[in-house]
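The complex appears here without one of its protein chains, the remainder shown in place.
For chain A:
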């Protein structure tokens, strides 16, 4: 039994009455945009010009628009947090006195977008950098200044790191001889064993 995601507060009640006045189609558009921009750092769902247009289109003042957008975002955030099924979401929204057709509309947008959003949030971490890409090249060194005939294979492995907030990309370049690569591989195998035991 899912906990109540929403407690009734005065601001929610005010938002609900505003939402009930907005057309169905507009609500789904607002919600789809909010979902796609959810939890992406430093981004707002609508730019300033778009917000002005919305105020005109929906016939609300700027504070009211602010309240509506925030409340919709809050609904979606809570739904994501609890990984709520659409029916659970519908029931709880109806408890808040939102009109049935609006609730159905919200639930539909949630059904379509939930999987993507939750997957994105699952992989969102707090660590600074994430491994994004792996490139490599394999060389056979034939000679050097101190040795004329040499047959030493070696590889250059490049790991491209990207930080979550798109600040910077970093590239780590590693040089491996055959033995060094084998040792690295054994360490990776140990890690894999640990991962495997998690899923037993």
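Assume a residue touches a chain if its C-beta (ideal position, glycine included) is under 8 Å from a C-beta of that chain, and two chains touch if they have at least 3 such contacts; residues count from 1.
Keep in mind that, in the parts below, contacts and distances are computed from a predicted model.
Per its UniProt record, the hidden chain corresponds to "COMM domain-containing protein 5" from the list "Guanine nucleotide-binding protein subunit gamma", "Gem (nuclear organelle) associated protein 7", "Cysteine dioxygenase" or "COMM domain-containing protein 5". Among A:8, A:29, A:57 or A:156, only A:156 touches the chain left out of the display. By the touch rule set out above, chain A reaches the unshown chain at residues 39, 77, 80-83, 118, 121-125, 127-132, 134, 136, 138, 140-142, 144, 146-149, 151-157, 159, 161, 170, 172-176, 178, 180-182, 184-185, 187-189, 191-192, 194-195, 198.
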